[in-house]
Every structure is written in C-alpha cells, then in structure tokens.
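A single structure is presented below for examination.
A protein chain is absent from this complex, but the other protein chains hold their places.
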Amino acid sequence: MSLPLLWIIPALPLGAVALNLLAGDRLRKAGTAWLGCGSVALAFAAAVRAVLELASRPAAERTIVEHAYTWMQVGDFRVDVSFLLDPLSAVMVLVVTGVGFLIHVYSVGYMAHDPSFRRFFLYLNLFMWAMLTLVLADNFLLLFVGWEGVGLCSYLLIGFWYERPAAAEAGKKAFIMNRIGDFGFILGMLLILAWCGTLEFKQVFALAPLVFAVGSAGVTAATLLLFLGATGKSAQIPLYTWLPDAMEGPTPVSALIHAATMVTAGVYMVARCHVLFQLAPLSLETVAVVGAATALFAATIGLVQNDIKRVLAYSTVSQLGYMFFACGVGGFGAGVFHLMTHAFFKALLFLGAGSVIHALSGEQDLRYMGGLASRLPWTHRTMLAGTVAIAGLPPFAGFFSKDEILADAFASGHYGVWAVGLVGAALTGFYMFRLYLLAFRGEPRLTPEAEHHLHESPPSMVIPLAVLALLSVVGGWIGVGAPFREGESLFARWLAPVFEGAREAAHAPLSAGAEWALVGASVAVAVAGLGLAFAFYGRSTAEPLERAAPRLYATLVHKYWVDELYDRAVVRTVYSLSQRLWTFWDEKVVDGAVNGIAYLMEGTSALLRLFQTGFVGTYALFFTLGVVVLLLHFLRHG
Amino acid sequence: MMTPPAVPALLAVDWWALGAVIALSAGALLLLLLELLPGRGSANRAAAVTVITLVAAAASVLRVREARRAIFGGMFVHDGFTVFFTLLFCAIGLVSVLISWDYVKRLRLPGAEYYTLLLCAVLGMVVMAASNDLITVFLGLELMSLALYVMVGFRRSQLESNEAALKYFLLGAFASGFLLYGIALLYGATGSTNLRTIAQFLSDSPLAGSALLIVGALLVLVGFGFKVAAVPFHMWTPDAYEGAPTSVTAFMSAGAKAAGFAALLRVAASALPGIDVDWRPILTGVAILTMTVGNVTALLQTNVKRMLAYSSIAHAGYVLVAVAAGGTEGNSAALFYLAAYSFMNLGAFGILALLGRGQEERVLLADLAGLGFRQPLLGLAMTVFMISLGGIPPTAGFMGKVYVFGAALQAGLLPLVVVGVLNSVISVFYYLRVTVAMYMTEEPAAGPVEVSWAAPSTLALLATLAITLWWGIQAQALLVAAQESVRGLL
Amino acid sequence: MIPLPWTLGVSAVVFTLGVVGVLVRRNALVIFMSIELMLNAANLAFVAFARSMGSLDGQVFVFFVMTVAAAEVAVGLAIIVNLFRLRETVFVDEINLLKG
Amino acid sequence: MGDVSEFPWLSWLVFFPLLSAVLIVLLPATAERAIRRWAIAVVFAEVLFSLPLWWRLESANPGWQFEEKLRWLPALGASYHLGADGISALLVLLTTILTAVAVLSASRAVEKRAREFYAVILALETGMIGTFLCLDLLLFYVFWEAMLIPMYVLIGVWGGPRRIYAAIKFFLYTMAGSVLMLVGILWLYFLQKAVSGTPTFELDAFYALPIPAGAQTWLFLAFALAFAIKVPMFPFHTWLPDAHVEAPTAGSVILAAILLKMGTYGFVRFAIPLFPVASAALGPWIAALAIVGIVYGALVAMVQPDLKKLVAYSSVSHLGFCMLGLYAMNPAGFAGAMLTMLNHGVSTGALFLLVGVIYERRHTRMIADFGGLWKPLPVYAAIFLVVMLSSIGLPGTNGFVGEFLVLVGAFRARPVWAVFAATGVILSACYMLWMFQRVMFGPVTHPENEKLPDLTLRERLVFAPLLVLIVWMGVAPQPFLDRMQPALDRALAIAEQRLAMHSGGPAAAAISAAPAAAAPGAPTPAPGAGAATVADGSTTERTP
Partner (left out) sequence: MSLTLFVAFAAMLVGSGLLVILHKNPVTSALFLVLAFCSLAAIYLLLGAEFIGMVQIIVYAGAIMVLFLFVIMYLNLQHDVERGVQIALRRGLGWLAGAVLAAEAVLLFARGWGVGPASTEPPPAVAIGNTQAVGLALYTRYLFPFEITSMILLVAMVGVIVVGKGRQRGEGA
C-alpha cells in the first residue's frame, strides 16, 4: 500500500484549502474550480479505493483503523487522531464525496459570476474536509472536530453573502443552535468518558454493555445528551429553526450541507452509537418520538411555504425526522438507507431549485414562477424525478427507503409513530407536487426581469442534475428487500456487521402479507397526497387552505410562531438579563462596591481634614484629649 | 563595664567617641566666626564648612564604630545604636545641606545662621540618640527643637513660614511641658534619670501598678510622640511642614522624626525593658491611628508638600508598628525603616525644593503637570521616591515595610500588620497622584514649572535615588547594620 | 517636713492650670505663659522628689530646665514679635493660613 | 549557544530587557527610528533567548531546571533563586512571544513618547519573566509587585480618555490583593523559621513545611485573593474592563495575554501546593465562582457596545475555565487549565491586536461604528475569524483542547461543574458571533469605513505567529502537554502529599492526583452504583 488509505481522504480537500489560501488570487477562476472539484474527485477516488479494500475483506473483518498521531494525552485520558472505515462510514464517505463532487461541479456553473468565487470553494473544500473527518473519525472527539467543523463551514456558507443582513443573521443562528446541541454532545462525551474511560468508538462500544445496565441513568443521560447534539446538527425539534433560515446561503450549499451531508451527521452519529442507544430504551423512544414529531411538524409547515428553497428546507427537516424515527424504532439500517437516498434526491431537488433560481435571476418565490417546464426542460425533467422519488412512488429511491422505515416502525410495534409517518408521507407527496406544479406547470407568472433573462442552465449544472436524477431513480435498488425479494437487501447485508447488535434486539420479521399491506398503504397515501396537490394546484394557484381555515393557514405560514417564541422566551430574556447584569449588577453593585470604598476613603479624608482647623487651640485640645484617652486606658486596664 | 566611676575622670573620656559631638559644636561655632570675615559668597562658604563638619563628624564616629563606651558618668553612651543614628543624622544633614545649598541662596536666606542652626539641630539629634540619661535626652531634644523652631520660621517675612514657626513652637513647648513632667514623675518613681539605673531599679523592685511610673512613662511617650508626629499629637505636622522652607521641611521630616524615634527606642529599650509588651495595646492603637489618619487625610491634598507631611505622619505609624513589635527584630526594623524613609523622604522634598525660580515656591500638585517628560531625571527620581514611600518594590521603602511588618508578625501583631498593609494601599493612591500629575496630565499652556537645577541639589537627588534603589535591591548591609545596632541596647 | 503628696498635689494643680491656660486662651503670649506654668509645675515636682529622696539630681535638672526655658522664651517671644509685625495680631485663632 | 548550565540563562532572560530599556532611555528622544528598531530587535532577541526553554527543557524532569541561586539577603534568608519547570517555561515563552508581537504591533500606534513607551514595555517584560521564574517567595513578590508600575504607566500615559482612573484602579485593586499575600508570605516565613530554625523564603522549603489546617485557610485566602484579583475571578474583575478599554493596544495585549496568567500561575505554583487542605476545603467555592465567572463574563460580554470591553469580559469567562480546571484538582483539569492559559494568551492577545488595528484606523472601538468590514478588509476579517474561532474553542484550534480538558477534569471532579461550565460553550459563541456579525457582516453602514486599508505587511507579520500557534496548539498540542505535565503532576503530587499529612479529613478525598485509570477492560463496578455516584454529584472516578 503506497498511499495511506484513510487519512488521505479528508487530507485531499484540506490540501486544496491550503493551496487555495496560499495561492490567493493568482489562482483565477478556472484554477480554483479545478482545484476545488479535482480535490474532491480525488477524495472520491480515494474513498472508492478504500471502500473496495474494505469490501474485499470478509464481512466480519470489515473495519479498518488508521492511526495518524496522538492528539492529546493527559494521564489516562488519551485521544488519537485516527480514522475508522467500516461499512457505515463507507456509505457515508461515498455519499459525501460522491454527492459532494457533483455539487462542486454544479457550483462552478452556479457561482460563475460571483466575485467571491474563490472564497466559496475555499469554504466548500473546508467543509468536505470537516465532513470527511466526521464520518471517518475513530473516536468521539475527532468526530466532534468534524462535527463542529461542518458547523463552522455551514455558518460561513450560510453567511456567504455576508452583505445581506439576513444571511449573516441566519449563519449566526445556525451556529448557535448547533452550539446548543454541541453542549449536549460535549456532556454526552464526558459521561461516556467517565464511564468507559475512553472515547474511542470500538472500546466504548465494547465496554458499554459491561458498564451500563440496560436503561440505567448513565447511559440514558449520555445518549439523550448525544441526541441533543444530533437535534442541533440535524435540525430536529426543538433546534430545527435554523435550517429554513439557512436557505439564505447559496443553493449549492443548501444542497450539499443542508440536505445531503451535514444535516445527516446527526443520524450518522446516532447510528454510530446504536450500541449505546440500544442500552437506553428511553432514549430510543425519545429519538423515535422526536423524529416522528419533527417529520409531521415540518411537513405541515412545508405545505404552505412559498419560497421554493424553504419548501425544500422543511421537507429536509421532515425527512430527517424520518431517519431519526427509523433509528428510534431500531431500524438503523433503514435510517442510513434513507439518509443515502435522501442525499440523492434532496441534493437533486435543491440543485434543481438552484437551477430554477439561477434561470430566474434569483427569484425564489413560487408565486412568481409557473410554466417553466418548457423553458427549462432539463431542470424540469430532473426535478420531476426528484419529486417523485421523495414522494415515495415506486420504484424510485425514496419509495424503498421510506417504506423500509415505515415497515420497521410497524413491525416494532410503534403503531403511533407509524401512523404519523404515514400521514407525513401523504403530506410529502402533497407539498412536493405543490411545489412542482406551481413552479413548472400552469401559466407563467414571472416578473418581466426574470422573463428577460430566462435560460436553461449551463452543462456544468445540468450534468450533475442528470447524474443525481439517475441516482434518485436507481439509488434505492440496492436496498430492495422484503417483500420484493427474498432475504435481506444488499444494503442491509453490507451494514450488517455494524448493526449486528441492533439486529439481535430487533423485532421478528413480518409476514409477507403484512409487508405487502404496508407497501400498499404507503403508496396509497403518497398517491393521495399528490392527487390532492393536483386537485388544488393543477389549475389554480390559489391557496385553498387560506380560504378554508385562515387561522390555521396563518399559523402554518408563520411556522407555528416558534421563531417568535424562541425570540421572546430565550433571546430577549437572555439579552435583557445580560443588559441588567451589566448595567446594574456589574457596574452598580460589583464595581460600585469597589468605587464605594474609594468614595468612603475620600469622604473620610474630607472629614479628617475638618479637624485640621489651622488653629493652635484645636491642636492643643486634641493633644490633651490624646493624653486623656491614654490615661483612661491605664485607668481601665491598670 | 558601664558603672560610672565615682569621681568624674575627664581624662578617661574617649574623645574619639565624642568626635561627632565635638565636630558639630565646633563647626557651628566656626560658622559664626567665619561670618565675621568679609566677603561675598558667604552662603557657599558656610555650606561648604557645614559639609566638612558633617563629614568629619561621621568620619570620627566611623573610626571608632566598633568601640563601646559610656562617657560622662554614663550620660553619653557610644554603642552601635549611637553609631547608627549618628551616621544617619550626619547623612541626613549632608543631604539637607546639599538640598539647601542652592535653595538658601535662591530664597536669600541668611546662610551662616541657617547652617549653624542646622548643625546645632544635628547635634541635638545626636545627643538624643546617644543619651543614656533623661536630662541629656531632654536637652538634646530642646536643642534640636529650638533650632528647628527658628529654621521653620526662617522665611520670616513670609506669613506661612512665620505661622508655621509659631504653631510648631507653641505646640512644641506644650509637648515639652508634658515630656518634662513625665521625666519628673519617672525620676520620682525610680530615683534616677539615668536610663540604666532606672532599668536596674525596675528590675529589682517592679512597680507595676505605680502611678508615678505609669503616668511618667506615658507623658514621656507623649513627648516623643509629638516629635515623631504620632496621632493625636501630630496636628502641627502638616502646618509646620507646609509653612517651613522646603529644605527645612526635608531636614526635619527626616531628622527630627528619626531623632524622636531614636530617643523613644533608647528610653524604651534601655530604661523600660518590657514596656513594648506591656504597652502594646497603646502602641498598637496609636500606630493604627497614626497610619490611618496620616494616609487618609493625605488623600485629598492638593499641595504636595502638605501631602508629604501627612505621608510622613503615616510613616511614623509604620515605625510605630515596629516599635510595638519590640525586641531585637522590632527595634532593628524601626532602624531600618527610619534609614530607608529618611532618604526617600529627603529625596522627595529635595525635588520640591527644586521647583520654581527665584523666590517662588511651586509645590502644588497642579504645578507638577507634565513635568515628568520635560525633566526625565526629576520625574524618574520623584517616581522612585513615591513608589518607595508607597512601599512598592524594588525600593528601600518596600524592604522597610517587609522588615517592619515581618517583625510585627513575629511578635504576633497580625491585626496591626493587616491594617498596615491596607494602609500602604491607601497611601499608594496619593503617591500615584504625583506620578499622574507628572506623566499623565497635560502641561499648562504657559509651560511646565521651571526647575532650579544646581549641582549640589542634583548630587543630593542622585544620592538619595541611588540609596533608595540600592536598598530596595540589596539591603543586606543595612539589615545587618540595623540588627547589630540594636543588640547593645537590650 | 512637707509631705511629698502635698507638694506633688500643688505641682499637679499648677500643671493642669497650665494645660487649661493653653487650651482656653487665644493670646499667644498668655498661652506661652501658661506653658511656663507647666514647666514650673514640673520643676516643683523635681525639687519635691529630690527633697524626698535626699538627692541633688532633681535640683540640677531644674537648673537645666530653667536654662532651656529661658532660651525657649527668647526664641518664642522673637517669633511672636515677628508675627505681630507681619499680622498685627497675637491671637492664635486669627492665624490659620495653613489648614486642612 | 554555549553550555546552558554554565551560563546564567534565566538571569539573562530576565534582565536583558531591562538593560535594553536603560539603553533606550539613554538615547535621545528624537532618534525615534533607532529606538523603534532597537526595541524590536530586543524583543525578538528575547524570543530567541527564550527558545532554549523549549528545546532544552527536559520534559521528563519535573524539577527545577536552568536553576540559578545566589545569596541575596542572608540576614533574612532570602536568596536570588531562579528556575524553570514546564509550567514557567511555557509561560515565559508566551511572554516573550506576545511581548514581541505587542511591540511589533505598536510601532505605528504609539505617536508620542516612543522612547519611554518602549522602555516601559521592556521593563514590564523583565517584571513578567521574573515573576514566572522566581523560586524565592520574597523575590517573587518583588517582581510581582514591581511589575505593576510599568503596566500602570503604560495605561496611564498612553491610554484612552479615562486612563488615569483605569490605571489607578488597576494599580490599587491589584495591590490591595497582593499586600495580604505579602503578609501571608511573611507568616509562612516565620512558621518555617520556627519549625526548622533557619530562615528562608525558598519555595521548596515551604513545599516541605507542614502548615496547620487552621492557618492554611487564612494563608490560602491571603494568597488566593491576590491571585483571584489578578486572574481576575468574579467578583474581583471590574478593574479589568476599565484597564483594557483604556490601555493602549500593546498594553491590552500584554495585560490580557500575560498579566492575567500570573494569577492562575500563582494558584498552580503557590496556592494549591502550599495550602492543599484549604484548597480542598474551599475548592468548591472557588470552582463555583469560576463557573459564575464563565457564565457571567459571557453574558455581560454579550451586551458590550465596546469591542475591547467585550473581549475583556470574555477574558473573565475564559479565565473562569482556567480556574475551574485548576480546582478540578486532577491531571486533566490542570493540563486543561494550563493550556487554557496559553490559549487565552494567544487568542485574546490576538483579539486585542485586532481591535487595535481598527482602532488605529478609525479611532473608535464601538461596535455600532462598524459593520460590513469584511468588504474593505478581507484579510483582516479572515484573521479575525480564525482568532474568534479559537476564542470560542472550535475544535481544531487551540481553544478547544484546553477547554475540553478542563471540562474533562471538572467532570471527573464534579459532573455538575462541567454541566454549568459547558454552557459557556454556547454563550461564547453567542457573544463572539454576534459581535462578528455586527462588525464584519452586512452592508458597510458608515461611509468612512468603506476605504479602510487592509492589513499591511507588518501587521500580517504580527499575526502570523499567533495564527501558527492557534493551529499548532489545536492540532498537535501534545508537545505542549508533554512539557507541562511533569511539572503539573509534581504540583498535584505535592498537594496530595501535603494533604496526606493532614490525613483523615474529608478533604483528603477531594484531590486525586492520579485518578484510577479507567482503562479498557478494567473491572467495572455495577452500573447502578456508578449511576448513583453520578447522581449525587460526587466523584465519578471508578476505583478498580
């Protein structure tokens, strides 16, 4: 082996970052593009090589650990920089580098006219590094490096157009929300460290069943805290509000970070820690409930949004909810599978939306679109593929993964969660086709300016769209399992070594009939959803809900006023508390005490000066009084 | 060894041990005689003679520094304590002469008389420190005081100077009355004025409850307390210091205080051993009051001279801490502190004496504005003196405080030490105000105050600066000297 | 033979009178006279003690005190005279240029 | 370089700046260029001189190295005793580097009295290095206190409009704390004298001195007050914002980067090893104050309208982490605290430099006067970004390593400490990012900001070493950890050993120098029991 197998993968984009920084503006646009895309392409190649190497091993030995160096060691506390490749991270690393590469290519076209082209690729490559570190990390702390690293890049990229106050605000919001999650993550790590004495995955997972009793407080606390981290990163209730706002960033960023890769890190982490989660049934239930709730909640908001990217953003939140509830019901494999397919079709959808926005010179409002199908044929076709995929119609990718999730939920007896998932599926079909119909069908409602510049996107943007559309169609096929074929799916078998423990604890397989019934139900609700969408928006653009239930509609449009609530309850409270802490407590009380001593001294000084009258008589009097007092002392104490 | 012969043997007197006293008296007389000679520049001549006299006095004492003698029937003792203080007084005198050299000419004060009185005051101080008899202590004190009353009022056509002299004189005489009455009572209680004899009598027949002894000792303490400016006998200090010619202020703030403490230590240690323990509550109380009143009242002063006067009160308080601690450690700490204090205070007042042209006196805080950068040496020196007075390393004042507070701590006077260190924090505030004025205030539009540089003053400045810094960095020699000096006392 | 307490009592009374005189009068000269009373009280105590102990030391001390007092009076009166020249007053409560 | 053991390396290191300062003062004030160059040469030479402390420090040796000892005041038993170990070596390196950076940065900012400015900074450097290297308590106190003067002058002469207030406040506040320490030192001295008969101020002698538990509390309080004010710990912090706001940039940098470290250094070197019983007993209170400081500093920083004040309050927060790490009293906490000291020095120093850069250009530090600076100042903004990330402890930068180790240590001591302290992670992001947003992002709101020149080459050079350190210490902190750990372990071991002398007390359990290694595969207690331990908030060390 001439080249290191694993650390080269994140190192490649990092190297590109360094080169980019060093070369500066000498690089020009073409150079930047080549550097950015090339490094990711190479990383993809390196990832493929590593995964092939992994695949060539027998199933039981499919873990590769590569130790780079000791990061820090204090006493018994030691953390290494070392990388781990196992089937789970293999999936992730391929998705990240693969989809990442496509989005890089897409960005070359999308960002071509942006003056900060170089900076964009700098951030993007940095993000690739962080994301790859995250998925390849061999221990919690290194994962955390990637975890925060992607958060940082997300912050930078959301606020990429920093001159727009909204973008800057959204970036900050994303970072702080993430930090709230990280607070949990750090404490979770500390708990794990305290119990297991190490942060290395293999050791932790080996020790955990010995150290923790099932359902014990320690492991429950640890996993709940880790999950808090995941809710931040993956935009789940209660920390989801940053993701829709993150749409202020350039669209490729939304595709890469806020759809395909970063936001799924939470799911990855939960899947990675499934050993721990399975020791804590309460945590698993929480994950399932939060996931399902988020899936439904976000979907309802997505129903009425008019910004094309925001619809997709809520859809992302919703889909992430699916992944979590998959994990929560024990279907880690299903969750990861949906993660992958979602990466394909959601990236596709975002890129398609980006293509639309690009074509419309920045117009994002669905109300000013319409009839674009003929004007943007490639975009239209690929978007349609993505929409069908996410709606869960067979045989598109989304169908298989979503179906597996629902099946797992049902099979494990989480009927409530299953029902919620089913409703969510209907809503998904509805809002996605609403989007499709409003954007591509009907009469054009373009602004004159958009009309004037309207054009199909360049090949560098269309080709990635096509590739992703293809993946959205066929990407699910590797995960085809029951009831369509005998035995486990290819994907499940690949992940089997990782989720071994999970499978043992898992439910008994359902009967074939039940499986078919479930498939039928999920297809039915999806069709119902899209049918309703056609019924409402096929011809008109009016919002039926607005007329039928204006208050409900307003609630949804305002996203249940959650942002406002957070602002009131947290942001302003903290701000006014801090203000008072500063102006009253710090300046008046703490510092006031300090200055008070000084004033006291000055006052005493002024008082004492009064005694110094300048008259000899006074002086003699005090002199005599001194003698009197001293004599008095002897009178009393002899 | 110290038993006096029954018949006074004049020839048995060790004249070398008396060298300082003889030199100082002779110098004073010589100055008066020289004034009869005609010629201009009599002030320069007088100053030069004074310098020679002081050097000679110091040299003669140094020559026999190892000797231990009791002369004149034990009224005058030559021991380490005497040597230490004689040298200190001569040094104070020397620096004062250097400070006065130009100042006296500038203010057109009568030079010969000035230096005569200065020498007589030094003589009085030496006698106070060397006395082993209450009579000589009293006479030495009066000699010094009378000279100082006159010196304070030396600018006789100036209202402030005259007022200062009057106040100093009236209160000084008042205090002398108390001191004298105290001596009378002590005499009555013990039958002697000789310190050794008193001590011997007390050790033979302790008179713990004797009213005579207690009141006598108390009044003596009050008398010395006046001289060292201990609260509440301090009230003359700011007025006298402010009104006196600056060079005189310098001289008396260092010399008179040191002499007062010398006498106090001598009497307490030689005649009333154990008084430091018995009277600790009183000394502690007075020390606390002295430090606090001095420092706190100084805070708001706008006249630097007056501020330093209050500061000198506070410093008396620090020395009183050492006195309260007592014992070898306490006494040697007091000596150390007095030596350190003398030079930094002389330096500070010496700088004030430089300010202004001709007969003007510019000693307000506002007068210092912007001076630091205009006069780098002066600014630096003043800063060092202020830092030292504030007790901040690396200066003599810091080492002094370490030693004093260490001694007090060893004696178990923790509360006193805590009050003392907190006081030094308070004091730093007004010392810093001087540096604020010099370095951090814009100089007035009319330009900064003029500085009357002269070679002797510069020399004095450099000498005090060097000593202040050196004793802050390496005080071993002074430490040893202070420790050796008090050994013979006890 | 005069008992010691008697003489001492007289001395103490005179001393106290001196102190009170200093405190209550405003004329610098009278204050100064009161101080002389204090010194004389001390002298009386010296002589009384000397007498009771049969020692001469006290008397000698008194002699020195008188000398000092004379010197003090000379200097003090000179200062007061100078003050009067400058300010036309000898009242100490009119003299407070220096204060605070 | 010659034989280090022969050459009085530390003395040279301490006094070379002072000597150079004297030389500078002797130069004519008009020779500004020469003075500037000379000063810069001196500080960089000083960096070179301090490098042996990195190269030649024997990592494995926990004792004093480069030792020098001369008689100073035999009459008192004080000696001139210098020596370095991993702790002081790193802090001295921090000092030389940050001073060099500060001096380099100041060369344009100081318009008046350049000669005196450089002389004062060099004198300050002597004071700081001396404080870190003294092994004699009296000598330590001399340096500790003497150092106040140049800093006071620096603030008072070259500071902002309220400089006099700030300078005097700084001086008096810190001095008020330290004089009681002097009393404590003297107390120790006499105790030592009484026990052994020979008077000495040697630190090693005090390390070996048994101190009654009752006295320890008072002595500890005396020392801790001095150090706590210097740190500064809540509620003794109010001098800091004033001093920082008014100080010139170089002063702020040195104040934040180095002077504050003396407080924490004092805890590691003196307060904890000397008074372990009191430390253990009062530790929870100090940790509580540290945590309050973390949260409080962050909250107050959030609402500051002035950049320097914001950074100043963030220092309160960061040093709260330091103190928390120390009072975790375990290796991880100590190492974290020590690393946080270095980190804070680097990143907060850099932050003050950055504030100084725009202050120089705009003569304002008000956040409201800026906005959209990224556009005119991209390089500046990028550097600011990196430094800010380091300050909020982003993994991959130095800030994270220290903070995390502190949290590990704190968690091991008492989990609830870590819980509260970790909120600082959120809050630091809040105030820093919000500030960054208001300063850098958005449109340029003030026309005068539009044409601001970006960083000059010299300014870039100033930041280069700091950025290198930020990344280096974040990515590969092990060389630093290796150097500091033996010394930290020694401090802990001394504390533990001395605590054992007062054995039996409940405090004995609170310090554990070497926590039971929870090595993989070690026998583990029943999970339920462990959970209970977590729940009641006491130690989570698992004993085999």
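So that you can tell them apart, the chains are marked A, B, C and D in the order they are listed, and the count of residues begins at 1 in each.
Throughout what follows, a contact is a pair of C-beta atoms (placed from the backbone, for glycine too) under 8 Å apart; a residue touches a chain by one contact, two chains touch by 3 or more.
None of these values were measured; they are calculated from a predicted model.
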item	value
Shown chains touched by the chain that is not drawn here	A, B, C
Of B:I214, B:A258 or B:V319, the residue in touch with the unshown chain	B:I214
Positions on chain A where the hidden chain makes contact	617, 621, 624-625, 627-628, 631-632, 634-635, 638
Interface residues of chain C (partner: the chain not displayed)	1-2, 4, 6-7, 10, 12-14, 16-27, 29-30, 32-34, 36-37, 40, 43-44, 47-57, 59-60, 62-64, 66-75, 77-82, 84, 90-91, 93
Contact footprint on chain B, counting only the chain that is left out	7-8, 10, 25, 28-29, 32, 71-73, 75-76, 107-110, 113, 116-117, 120, 123-124, 127, 133, 135-136, 139-140, 142-143, 146-147, 149-150, 153-158, 161, 165, 187-192, 201, 205, 207, 209-215, 359
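By our rule, only the chains that are shown with their structure count from here on.
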item	value
CA centroid of chain A to CA centroid of chain B, Å	78
Centroid spacing, where centroids are CA-atom means, of chain C and chain D in whole angstrom	65
Multi-chain contact sites of chain C, meaning residues that touch two or more partners	19, 22, 28, 31, 92, 95-100
Junction residues of chain D, two or more chains touched	none
Chain C-touching residues of chain A, taken from the complex the two chains share	609, 612-617, 620-621, 624
Of chain A, residues touching chain D in the complex	69-77, 141, 144-145, 147-149, 152, 155-156, 159, 162-165, 167-169, 171-172, 175-176, 179-180, 182-183, 186-187, 190-191, 193-198, 203, 206-207, 210-213, 216-219, 221, 574-575, 577-579, 581-582, 586, 590-591, 594
Partner chain D, residues of chain B touching it in the complex	373, 376, 387, 392-394, 398, 402-403, 405-406, 409-410, 414, 417-418, 421-422, 424-425, 428-429, 432, 435-436, 439-440, 474-476, 479-480, 483
